[in-house]
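Input: a single structure, listed below in structure tokens.
Note that one protein chain of the assembly has been removed; the remaining protein chains are unaltered in position.
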């Protein structure tokens, strides 16, 4: 099971765009996409499992066990001829190789579905405290810059976009698919135990731009509630992990020697 | 030798269940399964070697050298038509990839033998000091919850199960095999040099539930003795490892540069 | 996309030499080769993408996103029958495996083009502060030593050359291709945040030798300006990376556990 795709449906889509956001700084990418999926009632059509994800399972609030996974959803647009595909998940690959291979696989799938453009959502760390989070942009092609400017997105100058949120654009570019990244400004606050706090402001700022760009209708008011829920989840898992983390770190530093009995 | 299976027998089993427990927190999973194997006189039928295990050999008390390995045992039930397969070993894979691939391979083997359900045994870390270790449970399917409750297992709410003990359930789930995990409560005490102490109380608590669930007869009284033996083994190996560990850690931090002469 | 080569052209070259310099100590190798490419107006003919490179994309000063990559350029010599191939890039592979495989792949490509010799450029760390950087040399064959001495290159005695700059020579040797390394002496100064400072003196010293060796005409005066530009780029990226780096380091030390939400 290098990368295993479980297709639940084979949707027929009209000139779709891909909107991707995986866990990263302040969960801006993931929360943005999760919110769109929820509000638009997008439909899950593919689950992606992989040996590149972290090697453990999650237990949810009902005691249900589940592998880490990435997911693809689709949404049929009943206003225009532009359907949407969403890419999200609860994990990123643990190695550079895995990160490249999974992003590449996702592009394979969405191109098969006729995908014409890739949007990714990420965060841009800043030390400034602005009342309103700014939205930065980066593109794979100079032709896309005017579109960014139209929506008052500030073009990013020099920087990096890490993990899946960056690679899906970079890999799209070498396949000649136009790609855009919206980066929500965040200060990247963390809890005492080191977890990023979900930044609802950055998410809201990014989604306001994205909604206008895509010309879709999405209610942003439930965002605060979702942030509360995520905070809670992150905290609970952090507690459970505390000991296990310590153990893993030691195991690694011992060259995995304490697996023996 | 990516993963090499040495089949000693090809048992014919009647609707077997898999019971797996690999080394992990407080050795609860491994010791539980080892005890069942010993008391039921289960028979070894497959040895699993892999390049994903830690790269060294063990020397036993007789001076015999042996690769690290995982093992599969079977037990023919002479009371009911439900045979058992046991999965244990002295190591877990050193990489996420290896952990997924080995758990997946084990499922291949047991499904070939008609396996109808997967149980894994693990530990749940807690800071409470209870006289009697509690037993927590997690399942791959909501239908299994009633079974957990019947045996007074406390359903776990949010958490993770690391390594093989978690992955065998997660991977079973995506293959539509029902899976259950019993987690023995432990405080995860450690020796001065950082090794987990084997927690016989957690093992006993888990096995009491499992024995009832499977409706089998197993004497739990020899557990204390086994714990003593394991403690001793762990300590001796820890002494031997002390220098080697130091060396490996340094080698890694030097980018493996000090292998040269 | 293990290693993906994007050929822009299929040049016909006359008995070419390969000149390679990837990012390393004080950027001596990379800057040297970049300068030659720029001054000779060498032409890009192949881009090398790989899952072994670090998993993120760069954003340039125009907001353009780009995968990390290595590049091959060619230059047609209009004075002699000796064309040149240049090998550079903005990244090295993140694993030993990747470093070997990419260097090996590059040799495949250049040998196909008739390459007769491999030069690599690297740095040699020293604690001495000399007014003029010395140039050290290492070779794959004793027959090449006289050539080194002719150009007053000091033969290196015992040492190592790390990464692509070393491996392309070592791998050339086992294919019976003559190889030479020029190492510019540098003190490896760093910024407060740990980045190497580009050492223009070392680059100039190495290029003075290389230009004579190859009997080509290259203006070295623009070097200082390029160094200024690189410094600036490195600093800007370093600022952007600061937070992300911290996050990645933590993620790794947690066994990648904080990717969950």
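Should a chain be cited, it is by its letter among A, B and C, assigned in written order, with residues numbered from 1 in that chain.
Going forward, a residue touches a chain if its C-beta (ideal position, glycine included) is under 8 Å from a C-beta of that chain, and two chains touch if they have at least 3 such contacts.
All values reported here derive from a predicted model rather than from experimental measurement.
Chemist: Please identify which residue in B:53, B:75, B:100 or B:136 touches the non-displayed chain.
Modeler: B:53
Chemist: Kindly state which of the options C:32, C:50, C:140 or C:201 is in contact with the chain not pictured.
Modeler: Among C:32, C:50, C:140 or C:201, only C:140 touches the chain that is not shown.
Chemist: Going by the touch rule given at the top, which residues of chain B touch the chain that is not shown?
Modeler: The list for chain B reads 1, 4, 6, 47, 49-67, 94-95, 233, 236-237, 240-244, 247-248, 250, 253-261.
Chemist: Across the whole complex, list the residues on chain C that are touched by the chain not included here.
Modeler: 23, 25, 27, 30-31, 54, 56, 58, 68, 90-94, 96-97, 99-101, 104, 125, 137-142, 145, 148, 155-163, 166-167, 169-171, 173-174, 179, 181, 188, 194-196, 198, 230, 233-234, 237-238, 241, 244-245, 248-249, 252
Here, only the chains that are shown with their structure count from here on.
Chemist: Distance-wise, how many Å sit between the C-alpha centres of chain A and chain B, to the nearest whole number?
Modeler: The answer is 34 Å.
Chemist: Multi-chain contacts only, two chains or more: what residues does chain A have there?
Modeler: As it turns out, chain A has residues touching two or more other chains at 54, 56, 58, 94, 233, 237, 241, 244, 248.
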